[in-house]
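Provided herewith is a single structure, encoded as structure tokens, for subsequent inquiry.
Only a single protein chain was left out; the remaining protein chains are all shown in position.
Letters are used for the chains, namely A and B, taken in the order the chains are written, and counting of residues starts over at 1 for each.
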Amino acid sequence: MSDEKMKITLHVWRQKGPSAPGELKTYKVDNVNPHMSFLEMLDVLNEELLQKNEDPIAFDHDCREGICGMCSMVVNGRPHGPRKATTTCQLHMRSFKSGDEIYIEPWRAKAFPIIKDLMVDRSAFDRIIASGGYVAVHTGGAPDANALPIGKKDADEAFDYAACIGCGACVAACPNASAMLFVGAKVAHLGKLPQGEVERRSRVLNMVHTMDTEGFGACTNHGECSASCPKEIPLEAIMTLNRDYARASFSGDE
Amino acid sequence: MSAPKKTAKRGLAGLMDSTIGAKILMALTGFVLVGFVVQHMVMNLQLYAGPEALNSYAHNLKHMMGGGFVWGGRAFLLACIAIHIQMAMKLTNRNRDARPQRYAAGQRTQVTSYAAQFMALTGVVILLFVIYHLLHFTGGVVQPDNFHVLDAEGRHDVWRMVVTSFKDPATSIAYIVANIALAFHLSHSVTSMFATLGLQSGRYRPILAKVGPAIAAFVLLGNLSFPISVLAGLVHI
Partner (left out) sequence: MELNARIPAGPISEKWDKHRFELKLVNPANKRKFKIIVVGSGLAGGSAAATLAELGYDVDCFCFQDSPRRAHSIAAQGGINAAKNYPNDGDSIYRLFYDTVKGGDYRAREANVYRLAQISNNIIDQCVAQGVPFAREYGGMLANRSFGGAQVSRTFYARGQTGQQLLLGAYSALERMIGAGKVKMHPRTEMLDLVLVDGHARGIVTRNLITGAIESWAADAVILATGGYGNVFYLSTNAMGSNVTASYRCYKRGAGFANPCFTQIHPTCIPVSGDYQSKLTLMSESLRNDGRVWVPKKAEDCRKRPREIPEEDRDYYLERKYPAFGNLVPRDVASRAAKEAVDSGRSVLAGSPAVYLDFGNAIRRDGEDAIRDRYGNLFDMYERISGENPYETPMRIYPAVHYTMGGLWVDYNLMSTIPGLHVLGEANFSDHGANRLGASALMQGLADGYFVIPYTIGHYLATAKQPKVSTDHAAFKAAEEAVKGRLKRLLSVGGDKSVDYFHRTLGVDILWEYCGMARNEAGLKKALQLIPELRERFWKEIRVPGSASELNIWLEKAGRVADFLEFAEILCLDALNREESCGGHFREEHQTADGEAKRDDHKFAYGAVWEYKGDNQAPALNKEQLSFEYVKLATRNYA
């Protein structure tokens, strides 16, 4: 491990508010330790901006261990940066080298309006879930957990889809800002389990309707979403979504 | 407990309203058009069998069901093309609107193929070519001298028309360019069609991923062989 300090030039998207114009501003950060996480490097920059009485860079982050899904920035043209299956908060500066220029931008999508700088409003995802991304069971009165056996393979596959952290990298990566992978992951997760079967048709119809209303683009089957997903949700999710949607549309009853 | 709000339109109306429905329409019409393109190429291979084969095939086709088959087919294909284009425009506009502000520093794609990236462009090239091709070999508006030729039995001499036309390098190049665009279009769209229908799934996924490029290559080789054979003098009058 090298402990040499790195010098990094950052070009960061700065935008005061949702309708204000934005621009890339350049900052030089010296003394970057390669063991720093990417967000810690931004912390250091914000500390420097504070000393200069400049507005800090606003960005979303919380758990900093890759699971809450809050961090959201496009680093050098890729959501969450260059490392596969890694959120920005788990990205470390050793993935870069001294003298590098790094471009940082927010997720860009009509459905994710910019709040400030790198922060975007992802409540569209919540509204999609609210429209059907659940099993409508009341608390209490559930049958014994082992009353309904579920094959290990199905349970494991359901987990693969359920691992989605709702960060929105799929939308940011998609050339059309489509949310198909996010919606597909939930539809496929619940579709793999018998518990999700009852509402299978209404769920997919309602979720896709909300997805369309929120202004996400359509899928053109490029696969960028899955390639950028920090949890590596498989493209198979979109296949399930397409199949379920067609089947639900063509079958009359619910 | 309250039932979930029924926000979505149901049935076909809902399907038509949605992005996935539009994609399904594109896939289904695309399926028809791909089928047509493939059989068109295969049938044209009769060029190599000489004037008699091709001209009699063309003659029979034209007079099948008193001409009704051809006209019915044309109408159906035209409708498919119209729907395909309308949905493509609708979705392309929507997709553009979905990201009103592009990435200032550009976007780095990881898995997108060239074919996928230029679908709209290759689509437009194909449309222009189809118009030209119809004016050329179906309507006889372009190069009418090559078109209005009859063979010994008084049938439209399709074979001669094709060979004379391709002798002109400019015409051949137009056909070659258009067919390269078509191949790109097919290579993404055929696989994408299966994906949209939710079929590119499970163990079929890797197989279907190759079907698009395979069909594209097949059609491209066949279609390019015509002008090239003529230019190279392998097929001559």
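Definition applied: contacts are C-beta pairs under 8 Å (C-beta built on N, C-alpha and C of every residue); 3 or more make two chains touch, one makes a residue touch a chain.
Since the model is a prediction, treat every value here as computed from it, not as a measurement.
Of the residues in chain A, those that touch the hidden partner chain are 1, 33-37, 39-41, 43-44, 46-47, 50-51, 53, 55-56, 58, 60-70, 83, 86, 90, 92, 94, 115-116, 119, 121-123, 125-127, 129-140, 142-146, 148-152, 155-156, 158-159, 162-163, 165-166, 189-190, 192-193, 195-196.
Operating definition for what follows: only the chains that are shown with their structure count from here on.
Against chain B, the residues of chain A that register as touching in their complex are 11, 13, 23-24, 74, 76-78, 103, 105, 108-111, 131-132, 136, 138, 173, 175-178, 202, 205-206, 208-213, 215-224, 227-228, 235-236, 238-246, 249-250, 252, 254.
Against chain A, in their complex, chain B makes its touches with residues 1, 4-12, 14-15, 17-24, 91, 94-95, 97-113, 116-117, 119, 188, 191-192, 195-202, 205.
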